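See below for the structure under consideration.
With one protein chain held back, the other chains of the complex are shown just where they sit.
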Amino acid sequence: MDIISEIERERMNELLQAGKRIDGRGFDDLRPIKIVPNIVSKAEGSAEAWLGETRVITGMKVSIGQPFPDTPNEGVVVTSAELSPIGSPSFELGPPGEQAIELARVVDRGIRHSNFIQRTKLCIAEGTHVYLLFLDIYILADHGNLIDASHLSAVATLMTSQLPKVEVDEEGNATILEEFMPLEMEAPPIALTFAKINDSIVVDPISTEELVMSTRLSITIDGDDTICSMQKSGSGTLTRQEILDCVERACQIVKKARSVLPKR
Amino acid sequence: MDIISEIERERMNELLQAGKRIDGRGFDDLRPIKIVPNIVSKAEGSAEAWLGETRVITGMKVSIGQPFPDTPNEGVVVTSAELSPIGSPSFELGPPGEQAIELARVVDRGIRHSNFIQRTKLCIAEGTHVYLLFLDIYILADHGNLIDASHLSAVATLMTSQLPKVEVDEEGNATILEEFMPLEMEAPPIALTFAKINDSIVVDPISTEELVMSTRLSITIDGDDTICSMQKSGSGTLTRQEILDCVERACQIVKKARSVLPKR
Amino acid sequence: MDIISEIERERMNELLQAGKRIDGRGFDDLRPIKIVPNIVSKAEGSAEAWLGETRVITGMKVSIGQPFPDTPNEGVVVTSAELSPIGSPSFELGPPGEQAIELARVVDRGIRHSNFIQRTKLCIAEGTHVYLLFLDIYILADHGNLIDASHLSAVATLMTSQLPKVEVDEEGNATILEEFMPLEMEAPPIALTFAKINDSIVVDPISTEELVMSTRLSITIDGDDTICSMQKSGSGTLTRQEILDCVERACQIVKKARSVLPKR
Amino acid sequence: MTDSLEKEKLFDEKGLRLDGRRVDELRPLKLEIGTLSRADGSAYIEHGRNKILAAVYGPRELHPRHRAIADRALLRVTYRMGTFSVGERKRPAPSRREHEISMVIRQALEPMLFLEMYPRAAIDVFIQVVEADGGSRCASTTVASIALANAGIPMRSIVTGVAVGKADGQLVVDLSDLEDKIGDADVPVAMAYGRNEYTLLQMDGKLSKEELAKALEMVEGAIETIYEKQQQVLREGFIQIREEISESEEPSSDEGDVPDTEIDETDMESADGD
Amino acid sequence: MTDSLEKEKLFDEKGLRLDGRRVDELRPLKLEIGTLSRADGSAYIEHGRNKILAAVYGPRELHPRHRAIADRALLRVTYRMGTFSVGERKRPAPSRREHEISMVIRQALEPMLFLEMYPRAAIDVFIQVVEADGGSRCASTTVASIALANAGIPMRSIVTGVAVGKADGQLVVDLSDLEDKIGDADVPVAMAYGRNEYTLLQMDGKLSKEELAKALEMVEGAIETIYEKQQQVLREGFIQIREEISESEEPSSDEGDVPDTEIDETDMESADGD
Partner (left out) sequence: MTDSLEKEKLFDEKGLRLDGRRVDELRPLKLEIGTLSRADGSAYIEHGRNKILAAVYGPRELHPRHRAIADRALLRVTYRMGTFSVGERKRPAPSRREHEISMVIRQALEPMLFLEMYPRAAIDVFIQVVEADGGSRCASTTVASIALANAGIPMRSIVTGVAVGKADGQLVVDLSDLEDKIGDADVPVAMAYGRNEYTLLQMDGKLSKEELAKALEMVEGAIETIYEKQQQVLREGFIQIREEISESEEPSSDEGDVPDTEIDETDMESADGD
């Protein structure tokens, strides 16, 4: 488990009261973002994302399957996250724990409720054949704010992915062809996570800030600047004003973030 | 774990030797039975059963599936029991333990070997489509004798359940209709559990009695007054005479119990 | 856990330096082999193998299934090993551990890469119906060298097994007939395991030798005297010369071993 | 929030919702405490068709010991859906969704507990959904909070949950199953009402920031209504218990009894917020 | 006991069962002790087509320690069926049926053990079904009991299991697979024969109380026969061990040796019942 000394904690608080952060950033500054797409040639899509020193790889595998009975004309996207000791000494082997489950679900919902990927575009033959996309997120280095970094790498993976074309014959047999096509998509959603430390709220917290924050609020802003997902976590509280302030700030910050994403 | 003091144990023994029980009942008296059917509108059947303060909910979900190869014209009933901390501080989370497995299997066998439900009546199309009934038992309060209370709630669930009608077309595709029909059934079996405490044997033990009993004998009496299932448990022993006495007493007690069950 | 005293260890070393083993065998002597085939009438094949006091039972069950997509005309052989406390106080209940996994995989590979069973002979209808053979190995007594004993019992099981004949009709439905036929096969492979204790290398180690060996080398020799599988294990090392010496010795020892196997 | 279903109408010609409610109207709500006779504290909620039980144990010794925290209690929350609580049978093993909801409910309750009062102890909350309807995580938070009070666990404030959202273009509180399923947005919320603090906030769907501002304003009215019901049932439970005590000369010896007497006025005041 | 199969005839024209037995006749039975060379005690049974091994360890230190019981030993029984012991391959993971049978066998053996002699210890019984036939839980109890004796564990009495039941309208002892499957009732039983105590009793099917009374009378005859075989094999094993000891000047040092010498006459007498 990571810990922080009382002295460091006090120093951080003093800095925050003076409007400064321990790593010199302003309250609304993101760490540098770097995206490296197509790193795994055996995956149908993959991307490495760096958010400062935090580093995440996502890979996507595609298969063909049946849709859920209540959404016969929609494909399925399954997102999971692996927090193995590769990424931090505090991660443990074994089935996904609470943190990995939340991480995957927040990324999944931020993408699902945006206009980014229409799941109806993942339908091959209504009721019988749809694309199943498996987005698997691996944390390579946790220096804080896994949600935003994972979201970035998942979005970049989808943006640079190639689906195999599929033919379904009259008898309902599907053949996966050697041809590929890109996924149809709109402008991607961006996730921005705020950390509340005492009364200060900063975006994109690093590990040291996460150790002292009471509450975290992740907001996903869609390509059309609406909100498409939120998640408060941590054992602190937020006032209505704090929530609305974060949303307002997120709408501003997102503009900068959007400029660094890969173009199709 | 529940425990009992030495003094309480002695008091109970004295009472038993005088033909009395700690809660004032006679050796062959059941606690009051209360059945509340149809408590879960999303289930195809459900019932809450009270046996004294012991309280159990059973719900039934129905699906359509293939029969087992060796019984092509029989539906399938799958019974399971959940002993979560909701029902007692001594229950633990996790996959079903020995007690939950035994409970589900005793209830299952008592129903299976009775004339109550003919599994052939759960066949839709021989060899291909049968009803699968999932009976799931949840213990809400364990004040002793979970077997009989669970059996009551499972039987009451089946008696008040509604199966969706199903149509199978020529190509073997099943359609679940919006129409419902009750299950065909005979008079229900009743489970009666006896506890042997020293040389006394009492029916329907409460928790305090279970703590001191050496042996438990559960007997399921079918609607035609034959025996359709028995289960001895606990680390004590029974003589042949004790077994036959319990059966005899069960045949008497069952008459009273039967009068409180819901009518179709 | 089995342990060995310092005195016993020294005595063994002195003996080895004098070219002798603790149980009187020469370095290249196998313990007596005994095979009892067809011990389980409900299995399609079974055999008990004794290697000295080490005792292993293998049973085979057969079912019909689909081939893997990349090998549409090959049947499937699945090998697993159960190391339960029946066979040794050091075995524990639970899912297969590292030792059981390695044991099953070494036996599996030794058979798979030999000419013994052509998996194409296990094909019933290309792409749709093949035989699935489940070889399950149970250790009844571990007195050392489980690999060779397990290999023997697996090979003997296959040699004495009977496959049910299967008919596939035009619509692709398979019917398992009451007729049986033996498996087609070539001369069986033999596994020989060497243990390195200090600088001595002996074949077919007993438990006491396994406790002090630094390295184990298992070599499977096919019916045509080629090598078809090797596995070094243990936390010691081998030189190139040691490896080639073991292979040379294995090619000699295998001749004796082959004479004790059951004939078809 | 699915893009494949044709949008059904969610309002009638009079502008009322399909179940006859106005946009800011709650579904029927029933609360009860002391429902589960073997737990240290318990409660039951019916909210719409949600039927949810909560049991509380503790503060008590924590097993396994190595998970104990030196300077405070460990709060554990387990949310489980009955296999028959939903349309298709749910598998008995907990799903990833149940794990996540357990976590958000824990974090919704935790800020209002004085965990530092019970170092190395455990407080366990078990939530069993008997029947599920829209907003089950909010209703679970509401019921868990009064089960904690029923167990005599001191709190800064009761926590109250309800959802707000958007359906057919209009903001609505307390979404029904259908409004949740084919609506435009769902915002589950829980608050320590008297303290104006949000302890649970999630959102799925699509809202502008102006809509979100209005939605939060609306939801606080609904929270107030539920909060008052919570207070009332706890007050009544408290009076009832005092009567039971004065009626009986000696406490019952049945091991199944709920130690309701541990709730004293101090706890109830603190439950009013400070 | 299934209602879908047409009732096949289970008796021939002479009134004998399909395998030629009379109604009160046992299937062929073979018992052996000391079968498994690595266990503290072991035994093997062939009863009909049942082929079952039992291994016993202990009394020994119990892991994990927190399960230890202050005033007696913990008896653990594990019943496992080989994957190839039945018609269709059984999955390797233990089924609910195997868990339940483990429990009833444990409770069948437990009353006859002096567990209070070994506080905090464990006695472990592992039962491996190599081939299964009707009545495998009874045969397992029979073989486990002599494996315990072979391990030198003192007992009040040997325990003996066999089934009784009803097939084609007639009461029969020691049901075959087919009689179990399409018969009318199956009553697996285990007894401490000399003490007239039942330690295992289950029943599935349909019997009147009069039939049950008669069935139990019948089964005790079968129990006696098997009990005598158990006694005999233990006696022979005991003699054989004594001979082995006098033959060899010093005990073997192989760690695989069974400590059979721990069975002394006292244990054997107590196994006769008291």
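In order of appearance the chains are A, B, C, D and E, and numbering begins at 1 in each one.
Going forward, a residue touches a chain if its C-beta (ideal position, glycine included) is under 8 Å from a C-beta of that chain, and two chains touch if they have at least 3 such contacts.
Treat the numbers as computed from the prediction; the structure is a model and nothing was measured.
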Problem set entry | Chains in view that touch the one left out, judged over the entire complex | A, C
Problem set entry | Candidates A:Arg105, A:Arg119 or A:His143 - the one touching the absent chain | A:His143
For this session: Could I get the residues of chain C that touch the absent chain, sorted low to high?
Result: 71-74, 96, 98, 101-102, 104-105, 109, 112-113, 118-120, 217, 222, 226-240, 243-244, 247-248, 251
For this session: In the full complex, which bits of chain A touch the chain not displayed? Write them out.
Result: 2, 39-43, 46, 53, 55, 57, 59-61, 63, 80, 82, 84-89, 93, 95, 134, 136, 138, 140-143, 207-208
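Criterion: only the chains that are shown with their structure count from here on.
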Seminar exercise, completed: With chain D ignored, the remaining chains form A | B, C, E
Seminar exercise, completed: Per the C-alpha fit, the turn needed to bring chain B onto chain C (nearest 5 degrees) is 120
Exercise. Between chain B and chain D, what is the gap in Å from one C-alpha centre to the other?
Worked result: 32
For this session: Provide the C-alpha centroid distance between chain A and chain C, rounded to the nearest whole angstrom.
Result: 48
Exercise. From the C-alpha centre of chain A to that of chain D, how far is it in Å?
Worked result: 29
Exercise. Think of each chain as a node with edges to the chains it touches; is that a line, ring, star, complete or other?
Worked result: line
